[in-house]
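The complex appears here minus one protein chain, its other protein chains still in place.
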Amino acid sequence: MTIWHILLGRLTWSSLAFVRAWRDPTLSELIGAAAAAIAVGGAVVLFGLLTYLRAWRYLWSEWLTSLDHKRIGIMYMVFAGVMLARALIEAVVIRTQQAIAINNQGIVGPEHFAELFSTHGTIMVFFVGMPLLIGLMNYVMPLQIGSRDVAFPYLNSISLWLTIGGGIMMMASLVVGKFSTGGWSGYPPYTELAFNGGVGPDYWIWSVSLSSLGALMTGINFAVTIYKFRAPGMTWMRLPLFTWTSLCTSILMIFAVPPLTIATLMLAADRYLGMHFFTNDLGGNMMNFVNLFWLFGHPEVYILILPPFGVYSEVVSAYSSKELYGYTSLVIATMAIAILSFTVWLHHFFTMGQSAPINAFFGIATMLIGIPTGVKIYDWIWTMFWGEVRLNTAMLFSIGFMVTFVIGGMSGIILATPPVDYMVHNTLFLIAHFHNMLIPGMLYGVIAGYYYWFPKAFGFRLSEKWGRRTFFCFFVGFYLAFMPLYVMGLGGVARRSQELFDPTLRPWTIVAEIGALLLFTGLACIFIQLYVSIKQRHQTRVPVGDPWDARGLEWSMSAPPPEYNFAVIPQVSRRDAFYWRKKYDGAYRPADHYRDIELPKNSMCGILVGMGLTACFFGFVWHIWWLAFLGFAVAFGTAVVRSFNRDVNRVIPAAEVAAHDRRWLDRAAAARPIPRHLELTPENEGLAKWQG
Amino acid sequence: MNISPSLRRDFLTYALGYGLAIVLTGISFAFVFYRLLVPQAVFGVVLFLAVIQIVVHMRCFLHISLKQSARSDLQLILFSTLIIILMVGGTLIVVLDQNARMM
Partner (left out) sequence: MAGVTEPELRHAGLNLSDDPREVREHVESDVFGFWVFLMSDAVMFACLFAVYATVRHATAGGPTAADEFKFHSAIWETGLLLTSSFTYGMVSISMKHTRGRLWIAAFIVVTFCVGAGFLKMEAHDFVTMFHDGATPERSGYFSCFFVLVGMHGFHVFSGLVWMILMGIQLAVFGPDERTKVNLIRLGLFWHFLDVIWVVIFSVVYLQGLIR
């Protein structure tokens, strides 16, 4: 064993994408090198820019070490946005490949293509979907329940940095080594040592582990927050629906992540220690992986969809200016979905050899989920009925969701019929199904929520014009990109095909390609919207904090909110607490007396623990044992040292709180109340006119 | 050193838990060691005793009770039990069925 081997483990020159492209300059390798160049270049530009702007200190002390749930939420969203950009580019490459590679090699080789769909899927689920939603929940949920922070702010920071660490690892896999070719579900025995000796599956195992560890801790954190940190009077049936869905999602995270942990742990044991959980010989059984993976995987898809359901509930009610229709049924439906989602995992492997009655049972259980979901759709429609509906960006996305999501649900029911599933399992039909759920369901929801809560978080509104353009791209883009996949899937085209052989498919693949490009344009529109909105922020400021005449507690403070959220913890007596306060003239009133507020101090422990574990896992991937040990030591040491620190809180004096509150109240008193139909005009300062 | 009634009570709870745990474990081991029944039945007894012992641990060591005060913990444990039953039961049914069909 040479010294290099000890120092660098399995790393060699040809691990570097650039070196590979230099030695073997095929188009596929060049594309790989270009991607690596973007990753490295992006990092360099970012570092350069931050240094140039002298923003490091600010970034470090105000953001990276912050334990404020609002800042952590925003960091989650920013991180997810970056990952979304990458994964969407990969999607375009995938579609381009399938559009071109009909009876020819296309632009990327089979290995590279497999890497692409594996990273695309892994990123979209673990580093886009979950962080976007966790970010949103982080920001909004404590505000909605009248709390100053989440239950465990320090844990929150660790979760964030673990998730980001996983993302860093995904990015690193572009530059050094190759990612797994086993798909986002990483089925063995293909991902076992015998067939996949490289670092690919190890990258998958460890980056997913980082993300799922973060998600698990977030789940615990949020569940405890909602259980124990509600404002007085905020009883269960007064919780806003987004909080309800956050609770159910947290519960799903707490209970669904362990099977994934076990599945990846066992795969790692096979790969690193020569064990035989899922190997072909000596008693291994790959079905155990499949089973464990989907024990996690199905609840996971509901982790991704429940919070958006909550967003739609809030958005539809606010922009219809009506109480949410069927609140109780929505709560029950949410819980029913959460529990049912633990009873249907087998529908992901109907075709893998169990007896027919078992398939039948799980098929029926799966179809049952359609019922509560249908209930929800009706509730939203009834909420709009006779309301004062404003068709702004968020509402467009919500309505687009309702129309499109139903189609996806239908295709889900089709797939849930075992004999039919035998025909279309693992075809493009399945791909169309779940994108039909995830894009109109999850992504539209996040965009709607982003548009809705952005003014609260930053104090100014987003550009409506660019919002509409975004909607156009995402709506039309989705249909163009995925409806052809239903057709091709019914025609029997297998998913994950690097090359197609039937020329009559070409029109469909080209339409899908256009759709993918349109979706990508949609993402560009989001970034442009942000840029434009920042430029125009002087005309769109809403400092008083209630730009949409909305109903929940999160609208009852200034925008952006003070770091302690509530000057005094509100007393809640009804659902839609802020609405009733406005009605009975209780909003915008000073408190009787203000008290000192205790908040956690910033801490760099979160980032140290997160990055330490990331380094540790990176060491595992490359068999660089000293790095693994060092990373672990840093993480563990930090946790221990922190546990000896008793001085973790700081106090904001009552006078300061009072002064801030008074300033805000003066601002509110000076503002002109705005009727709803003018809420998109510069007149809107965030004070809504009472219209009942 | 004065021993207050509440200290006495707390101590007795732990002592009771310890005693019951030892006895239950003992019975379990005895059933296997002395082959008191046919194998399947022995395993049934062992599982049954294990469940009882878990309840004892929960009650005496982990202080879970049916009192109003322990509600959120109890709810949590019951829900977890449900999930565990679903996962373990489902896995056994599914994978053992697959195994059987491989024979």
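Order of writing sets the chain letters: A and B. Residues in each chain are counted from 1.
We take it that a residue touches a chain if its C-beta (ideal position, glycine included) is under 8 Å from a C-beta of that chain, and two chains touch if they have at least 3 such contacts.
Predicted model only: the values in this text are computed from it and were never measured.
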Residue of A:Ala223, A:Leu428 or A:Leu462 in touch with the missing chain, whole complex considered
A:Ala223
Residues of chain B (touch criterion as defined above) contacting the omitted chain:
4, 6-7, 10-11, 13-15, 17-18, 21-22, 25, 28-29, 32-33, 35, 39, 42-43, 46-47, 49-50, 53-54, 57-58, 61-63, 65, 67-70, 72-73, 76-77, 79-80, 83-84, 87-88, 91-92, 95-96, 99
Touch list for chain A against the chain that is not drawn
151-152, 216, 219-221, 223-224, 227-235, 254-255, 257-259, 261-262, 265-266, 269-270, 273-277, 279, 281-285, 288, 292, 295, 640, 643-644, 646
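In this text, only the chains that are shown with their structure count from here on.
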Whole-Å separation of chain centres (CA-atom averages), chain A against chain B
38
Quick check: in the complex, which residue numbers of chain A touch chain B?
227, 251, 255, 259, 285, 287-288, 291-292, 295, 339, 342-343, 345-346, 352-355, 358
Which residues, counting only chain B, touch chain A once they are in their complex?
72, 79-80, 82-83, 86-87, 90-91, 93-95, 97-99, 101-102
